[in-house]
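Here the structure is laid out as structure tokens; the discussion comes afterwards.
One chain of protein is taken out of this complex; the other chains stay put.
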Amino acid sequence: MKRLSAILEHHSAALLVFGLVIAFGSTTPGTFATGSNFENIARQISLDAPMVFGQMVVLIAGGIDISVGSTMAMAASLAIGLQPFGTPVAVLGALGFGLGIGVLNGLLVTRGKIVAFVATLGTMSLVRGLLLTYTGQTSLVGTDPAFTFWGNGQIGPVPVSFLVVLAVLAALYALLGHTRQGRNLYAIGGNSDAAFLGGVSVNKGLMLAFIISGVMAALSGVLVASRLNSASVQLGADAPLMSISAALIGGASLFGGKGSIVAAFFGILALGILNNGMNLLGVPTYTQIAVRALILIAIVVIDALATRLRRRELDNARIIE
Amino acid sequence: MKTQVSEHSGRTHGPPNPPVPPAKSGGRKRHWSEPLRNNTAVLLLIVLVIAGSFLSDVFLTPRNLLNILWAVSLLGIVALGQTILLLTARFDMSVAGVVGLAGIVTVLAQINGFGLYSSIAFGLASGVLVGLCNGALVLATGANPFLVTLGVNLLIYSLALSLTESKTLTSTIPEFTVLGRGQLFGFLHYSVILFLALAMILEFALRRTILGRTIYVAGLNEVAGGLSGLRIQLTKMSAFVLCSTLAALTGIIMTSRTNSTVASAGFGMEFDSIIAAVLGGTSLFGGRGGTLRTIVGVAVLGVMNNLLVLLNVPSEAQQIAKGLVFLAVVLADSALRRS
Partner (left out) sequence: MSMKKLSVRMVLCTAFACLITPAFAQGPAICMVHNNADHPSITAVAKGMTDEATNFGAEITFLDPAFDPVKQVAMIEDCISRKANVIVVNAVDPAAVVPAITKAKEAGIHVIMQNADTTSEGKAFTEAFIGSQSFDQGYAVGLMIVKALNGNGKVAVITGKTGQTDTVNRTAGMEAAFKDAGATIELIAVQPADWSKDKALTVMQDILTRFPQIDAVFGHDDPMALGALEAIKAQGREAEIKVFGVNGNKEACAAIKSGEMYGTALQLSYLVGVYTVRAAYDLNQGRLISKTILAPTAPVTPDTVAQWESQCW
């Protein structure tokens, strides 16, 4: 019993991925389980993955970032629009913009004492407006063919963007698991008052989390720009909900203090496989929406039940002691 | 503001608390600015109205003000339900879907030969049903309300799409449009009266009935509430049902106003209703706020939208303006609260 709930709590996303692969592999012979399709999935999820990682970090620290979609779209537009100044400038400009939005969100939450949900909702609208103004509502097209390497190129069978994601994954894994700053984020999200009393700088930690989220959303934007070799205002409309869902499927909690980067990876992988598989099966649009909804509800409910089970076990253990 | 320390550590549900340092010990002195601190939205509304009257000569005409009320009354009714749910420290993202679904169910009932009142009853029933569904899923499992209702919203949307096959459905009963377009004394729309009356009735219920008080308790400290014998679960369930039913009512009025409906009719209302409630001063964390405040929050949004059109602000700048005003309000709110 204890093992079951522990597995459900820590590996539910990985289990879901496993289940989906078996389900789609057996229902779509010759299309799903092929090397080229796995390449597709890898390429598709690597665009969203950095943003999901960023959302995961913020959620761990007890915050939430609704502005990721706008930031991603604006960063994509900058990565294309600033290309006349040289591609490195464009990419740095895009990432710098993400950093700036992260700082702004961080300041609003730590100094302005605004609830993260509300503060980032405001920045979302603000950035969306900047984006509409900057692009003049037309799609921007890239001028540097070499730039598309990051989104479309591959090394052997592995998409370059996927390698970028793995590198980011490793870096954030190290940060969260093996640095004091990273571990502090869990403490802050778990119980900010206790963390504060324990001498952890809550503000510094939250600031760090929002900066990571901003930069990661911008990185997603850069990868999207490179992949499409263009950018438009229509990017990232459902990014906030998608990134939050993926992070929660990856074991994060809206109450903070829970989750990991590896699990976030499995979360976005599960969503990616689900979308890909349903497209391959040719599931009708209305049904696709319903299936996505049912899976979301199921995951959330299972997560809640597993957490409850675990809490009961902890209580029992305490009583036995 | 309540001290957040004890609340935070003892709570099992609800969104994360804002990171606040532990509250200073000792009582707080009352200050002359206290009423303002609790009503930043009123302040902002006054500022907006004054600014509007300078910027546009048609703004401060009775007709324009009535227009604003008519325009926001629909969002307002959704926001009232959302406010009640927010008081219990939960919120409902499925209102967007319910607005669309209720209109569709009502029109489909009419197309299938049901009369005016029974078709409206069908529409309302669809809202009650969704509310029961939301409530059962969240309360029985302790699952996160944001995600559960988000999932339910998607589910309703796909249902609405398959019911309409992405088409616009048109009402078949001519009298149906009275609900959305009819006016009392030739100038006051029924939907405005309904919105204001509902806000007052709900405020009264919140302040003066056991159920109302229980809603606040449910949001503040449900463990203690449960121990003191209040029927917390039932209260929370009724909050979910009320929220969905009001969304359904909105969907029916909207359908009546435009005489037709589509699956995406309520898109954006889930966020806008939360924004309106929060602007009005209802806490995202439960236990603080009220439905009269929501009138102010809704009015702020309405005046802002109205001014953006009256001043012919380009659509890209509208987004920036909305973001800035929204941030300014919440910043001012939080600054005034702490001063």
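Each chain carries a letter (A and B) given by its place in the written order, and its residues are counted from 1.
Here is the rule we use: a contact is a pair of C-beta atoms (placed from the backbone, for glycine too) under 8 Å apart; a residue touches a chain by one contact, two chains touch by 3 or more.
This is a predicted model, so every value here is computed, not measured.
Asks: Out of B:L161, B:V217, B:V278 or B:L327, which residue would touch the omitted chain in the full complex?
Replies: B:L161
Asks: Contact with the hidden chain only, please: which subunit B residues?
Replies: Per the touch rule, subunit B residues meeting the hidden chain are 56, 58, 61, 63-64, 67, 70-71, 74, 161, 165-168, 170, 181, 254, 257-260, 262-265, 267-268, 305-306, 309-310, 312, 314-316, 318-319.
Asks: If the missing chain were put back, which residues of subunit A would it touch?
Replies: Against the left-out chain, subunit A lists 31-32, 34, 36-37, 40, 43-44, 47, 132, 135, 137-141, 148, 151-152, 224, 227-230, 232-235, 237-238, 275-276, 279-280, 282, 284-285, 288.
Convention: only the chains that are shown with their structure count from here on.
Asks: Approximately how many whole Å separate the CA-defined centres of subunit A and subunit B?
Replies: Once rounded, the distance between the two centres reads 29 Å.
Asks: Inside the complex, what are the residues of subunit A that reach subunit B?
Replies: 62-64, 108-110, 112-119, 121-130, 132-133, 137, 188-189, 191-194, 196-197, 202-203, 206, 241, 244-245, 248, 253-256, 285-287, 289-290, 292-294, 296-297, 300-301, 303-305, 307-308
Asks: Any idea which subunit B residues touch subunit A in the complex?
Replies: For this pair, the touching residues of subunit B are 4-5, 8-9, 13-22, 137, 141-144, 146-148, 150-155, 157-159, 161-162, 271, 275, 278, 284-285, 315-324, 326-327, 330-331, 334-335, 338.
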